[in-house]
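Below you will find the structure I want to go over with you.
Note that this complex is displayed minus one protein chain, with the remaining chains in position.
Chains here go by letter, A and B, matching the order in which they are written, and residues are numbered from 1 within each.
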Amino acid sequence: MSKTRYSAFRVLKEALTGHKGWEPTWRDAEPKTDGYDVIIVGGGGHGLATAYYLAKNHGITNVAVLERGWIGSGNVGRNTTIIRSNYLLPGNEPFYELSMQLWENLEQDLNYNAMVSQRGIMNLIHSDAQRDAFIRRGNAMLFADAGCEYLEAKEVKERYPFLDMDNARFPIKAALAQPRGGTVRHDAVAWGYARGASDLGVDIIQNCEVTGFNIENGKCLGVQTTKGDIKANRVGVCVAGSSGRVMAKAGIKLPIESHVLQAFVTEGLKPVMDNVITFGAGHFYCSQSDKGGLVFGGDIDSYNSYAQRGNLPVVEDVCSGGMAIMPMIGRARLLRMWGGIMDMSMDGSPFIDSTEVKELFFNGGWCYGGFKATPASGYCYAHLLATDTSHEVANAYRLDRFRRGAMIDEKGVGPQPNLH
Amino acid sequence: MSQINRIDGGLIDREKVLNFTFNGQILKGYEGDTLASALLANNKHLIGRSFKYHRPRGIVTAGSEEPNAIMEIGNGAYKEPNTRATVTQLYNGLEANSQNHRGPLSFDFMAITDFLSPLLGAGFYYKTFMWPKAFWEKFYEPAIRKSAGLGTLSTETDPDTYDKGFRHCDILIIGAGASGLSAALSAAESGAKIILADEDFLMGGRLNSETNEIDGLAGSEWAKKTVAKLSAMENVTLMSDTTVFGAYDHGIYGAIENRASEAREDNDKPRQVNWRIYTKRTILCAGATERLIAFGNNDRPGIMLASAVRAYLNRFSVVPGQRISVYTNNDDGWKTAKDLNAKGFRVVAVIDSRSISPVMRVPGAEICMGTDVIDTKGRRALKSIQLSNGKTIETDTLAVSGGWNPNLHFTCHHRGIPKWNEEIASFVPDSAPPVGMSVAGRAKGTMVLADAIIEGHNQGSSVALELGYKASESKPATTSVVAYNISAHWGVPSGKNRAWVDFQNDVTVKDIKLANQEGFKSVEHVKRYTTLGMATDQGKTANVLAIGIMAESMGQTMEDTGTTIFRPPYVPVAIGAFAGRRRGMEFYPTRYTPSHDWSAEQNAVFVEVGMWYRSQWFPLPGETHWRQSVDREVRQTRSSVGICDVTTLGKIDIKGEDVSEFLNKVYANAFAKVPVGKTRYGLMLREDGIAMDDGTTARLSENHFVMTTTTANAVSVYRHLQFCHQCLWPDLDVHMISVTEQYAQYAVAGPNSRKLLEKIVDPECDISNEAFPYMAAGEITVCGGVPARLFRISFSGELAYEIAVPTRYGDSLMRVLMEAGEEFSVIPYGTEALGVMRIEKGHAAGPELNGQTSAYDLGMGGMISGKKDFIGYTLGLREELQRDDRMQMVGFKPVNPNDLLLAGSHLLGLRDKATTENDQGWISSCIYSPILGHYIGIGFIKSGHSRKGENVRAVDLVRGNDVEVEICSPHFFDPEGERLRV
Partner (left out) sequence: MIIDHPLLGPRDSEEFVYLGSTDLIDRPTNWESSAAAEDFHQYQYIRENIAGDIQELWYHEQGDQSWLVVTRNTLTHEISNVELAEDFSRAKGRGK
């Protein structure tokens, strides 16, 4: 890397010299007139990770990341920060497990502390049928070496005495945990990848909105932007909630709807819970950030939206779920709530694929689970953009899978995006 | 001496003395005090510690924007962390404790972080703590987590009650200050239905804290009189102590009403009420919030907002110090000096950053124009300030005014972007607030009181007029015009001293500049990198100041720098309030079956299924393990007769001339020609060809059908059918209604079921095997004329019936059946025995119909009609759904009959390693069959239909079980179905 490494020693040195030596975390670039080998549309976590792995794994450094606003301003900057690889289906589990392994080495790889915290994630079980389904999932995880732990009710109660075990509408029968799951400081992921990519020569261009694609004879030759036309040998779109809008500019319709998902954080509190708890039956999950806020969420608002804000019914529903399972949180105050736009796909699983337009590629459909996928998404998208072949763990994420009937429907709710 | 800072006057009730404690010390205050005013009255200046550097902190504001004075109120399960002392109404017995310090408040050991501050600047943690790798979770993170956070949650169940309410109005007015009261009055006089909400427990807004005269009365008197007038009007609802927290779509607002005083008297009363207010129009009159100026060590206890000093002085009759100075960049700051003089206090100095002539005469005060405060002294309380002109001034309180920020939050809750107004040096609402909202008064940037009153009055009147009410004829109240001049002033060059911007999160000017230096130039980046504005005060005093500093440091305009996105809630809201009464057993509704009371009498064990509580099994005395009960119930049913409440199955009554045609479109199997008096099994697919639900549909007469669905899908199937009818085939003559709750339905199963039923069926109804064969259906009467529906269908595989009666007869029918069955030793059976018998018969149920399996996978491909269009037909033909190597449903039995088989196990070749590649399928349902004497399971395995007889392993790595099983037909018991037809 070209830049000085971050280290405790460097922090000490800068502290003594008034912090004058810190350079920009990434280089703010303007578009090159002669274009790029690859343009990534979207400077979120996935786009920045893609650029980083293109440069690092494939040596493709003549790359630009175009971001409409400021990098990390989409879902990577607005989520509940959970990472896990506790998936059921063979089309998904190896992909998320690769992502988990990349998380585990991310900070050393990037020389950036994104606070990857493998504090464990626990899914609560309330019925025999749910237990059977979770055991099936647990076995899928163990088959993929992702690890898991089954806890009887007694153990759950011992570890988390604040859970409502007795007066509950859904008494806790057991739990399935993934000790390797946890949380990551979300914004830092975008910044760390940006810094890593920038150091390897990638141009990060903020405030540059893609307004169209230059397509001739079915081949993409570059993009039109608010900073002018930019040529590219290959364009990879990676814009999550804006997928529908951006791909429409290339005349492509997708098996995706945009929905709003709200998330919540409380005022800072001294540590009360040390892991991530998921109460699926009550549509609620929660963890506590390093700063002390309880970070929690639940269902999407259910209607199509690009508005980045939700409504009260879901707020109340999610908080009820919290009170039902963790009745200690009644006096914790909700400090911030926000809405992000989710690219909800028709089976709840993503796409990393080429498109009907030559040299135009697509990455999206992450639903509300894209954050945990960030490293593997970038890794596999870079692989596809560099080699023209799907990475083996992302092979199922094809756009034509519905035409073939090869759905990857973890929840089994069918082609209705707001149910995934 | 008690309350040494208390002076005469004010809006407190000296007759009502209140005792409270702070960090264990017993103190006194008065009714009408806030906790903050009472603490100041008792000369308590050091009241907390900051988040990161644990700096000693004092009260800064007198409102909900308070960054410092947040504490734990109450104890035990009632403890409420992070509570603003500035908005907590004082009550007798209040216990307050400072938070976020180790050791006593005055000697916080964590204050060491303040000395290490050069190391701990913005974002330092992103650059270190990475080595060795495993240390983050084990060492660094726990240490950081322990020192972070603010107050402590009790970890006990919240003992208070919360409620939820709904209100409707023509016009919601947010804020009961001068403009809000004016708006309310003119709108109410026009006849419109008004709600006036204010976050303060005393309406009047700043009028209660200032000394303006309105209509010849003291401002607070005018407010009181106006409130009284409003409260006498029938079309007005006054909601004090009610904070509107968010603007939602279509004129819906969320508000939290604080009713803590009532709840303290009676625990059943709600502590807070979460109101959903439906409005036609809204007038935002939320006033403005004063901001600080960033100068060296500007965070010491004793440095307060100038407006807060006036609030304590005028409203709460507390003078916060003995030697008070004022530092301002606008005319408003001078009011503090004026009010202090009026109360007889000398002001030490007035420092104004503007190089203009003094705004007014302040007798005895040192006046320093064009001067800044650049440093302060005094660790636990302010001792002196140092000025840019080289002077040092001994002072114990510094009243600071950096100008006012209009409280425009709600105008931006729908992603509006505020615009910069140079004249008042503030952001003001843009032209596109949420639909239906208008703004008046200082929230709009109208800083002169006289204008704000007129604006409020006119808005109230014109909005009412727009809604069709007559215009108010009254005139707005009058007050003298006082000019407001300001010159924007953000950060003061303070050398090596740190100048705080966000007090609570310890973000300084240096942090913001470092963030800019490191490439974090967007205001959102700065917020995220430095944590600016993310504390419990949501940056109300900090954000605009930070934007000013950024704009200066990067040489751009305020507008280009922009604000972060405004989102609800306006102030933090207790989670309990959002949940309301939906907690504990009331979290979801609970549905009871008609036989519930009877079952409870039999000591049934209940299980929740789709909100229903169903009997799981019926233990008899002496049975100590559920298996004993379940095995008995199965044996007894299979050998004689058993009864099971199946009311929970969805029941849909369908009538019309085109029902056959309709059913033929929604079921995958042929349904066009079901004869009257017959029932048919139906499989319903989703449009994507995946199995959705199954059940039976009986034709009771030519144009009358009754469909059953699974319990889990009762609601979604009905919704789907309504979709199919209303959206796809609206002209079919089909009428549907769900009658799930209108009929009690029991399965009567076993070889003696007919004999039993014959005892209760009225004699004219012939239910012999000839007259009422397998799959027959009909309307009959029982017990001497009670109407009933009888279906000869069987889930258990036995000769069986389902009998339905109107729900009001459900309890009786259960008792009648049990009595009539006594001679056959009839038993009730629960969902476990039901499950055992259905697995013995190989019927797919929830675990198999899991939304991932097709009819072919389930072994029902043969039922699919190729001769009609039906939901799921075309997409069900897709190549991947037709592959031979899909996971197909089969039965499994352990090769060694003593082996335990567990649902959730995955299937592996006999010598394969447990890897994703080798995974061949899974066991979906599994039970011990008391009839067969060993475990059996059904599940899915690749190409299962053609692999019967092959042995594989069922592996449960989670619980450690690995057994060899034989793939077999799922029809374990009576595969030819002979028992059904006898």
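We adopt the following convention: a contact is a pair of C-beta atoms (placed from the backbone, for glycine too) under 8 Å apart; a residue touches a chain by one contact, two chains touch by 3 or more.
Since the model is a prediction, treat every value here as computed from it, not as a measurement.
For the chain that does not appear, the touching partners among the shown chains are A, B. When the omitted chain is restored, the residue from B:Asp352, B:Asp688 or B:Glu798 that touches it is B:Asp688.
In the complete complex, the residue from A:Pro24, A:Pro90, A:Gly201 or A:Pro313 that touches the missing chain is A:Pro313.
Only one of B:Lys133, B:His250, B:Arg361 or B:Lys948 touches the chain withheld from this view, namely B:His250. Within the set B:Ser231, B:Ser261 or B:Thr874, the residue that contacts the chain not displayed is B:Thr874. Set against the missing chain, the residues A:Ala146, A:Ala197 or A:Ile256 yield one that touches it, A:Ile256. Where chain A meets the missing chain, the touching residues are 243-245, 248, 253-258, 302-307, 311, 313, 346, 402-403, 415-418. Remark: the residues of chain B touching the chain excluded from display are 248-252, 278, 414, 435, 658, 661, 687-688, 715, 719, 722-723, 726-732, 869, 873-875, 877-878.
In the analysis below, only the chains that are shown with their structure count from here on.
Note: centroid distance chain A to chain B, computed from Cα atoms, is 22 Å. For chain B in complex with chain A, the residues that touch the partner chain are 51, 79-82, 118-119, 121, 124-131, 133, 136-137, 141, 144-146, 148-158, 160, 162, 164, 246, 248-249, 252, 254, 274, 276, 413-415, 510, 514, 517-522, 524-525, 528-529, 531, 534-536, 538, 565, 567-569, 572-576, 578-580, 582-588, 590, 607-608, 686-690, 692, 846-847, 850-852, 875, 878-882, 902-906, 914-916, 918-919, 922, 924-926, 955-959. Of all the residues in chain A, the ones that touch chain B in their complex are 6-8, 10-12, 15-16, 19, 22-26, 28, 69-70, 72-73, 77, 90, 93-94, 107-108, 111-119, 126-129, 131-136, 138-140, 142-144, 148, 150, 161-162, 164, 167-170, 176, 182, 185, 187-188, 191-192, 206, 266-272, 282, 288, 290-292, 307-309, 311-312, 315-316, 318-324, 327-338, 401, 403-407, 409, 411-415.
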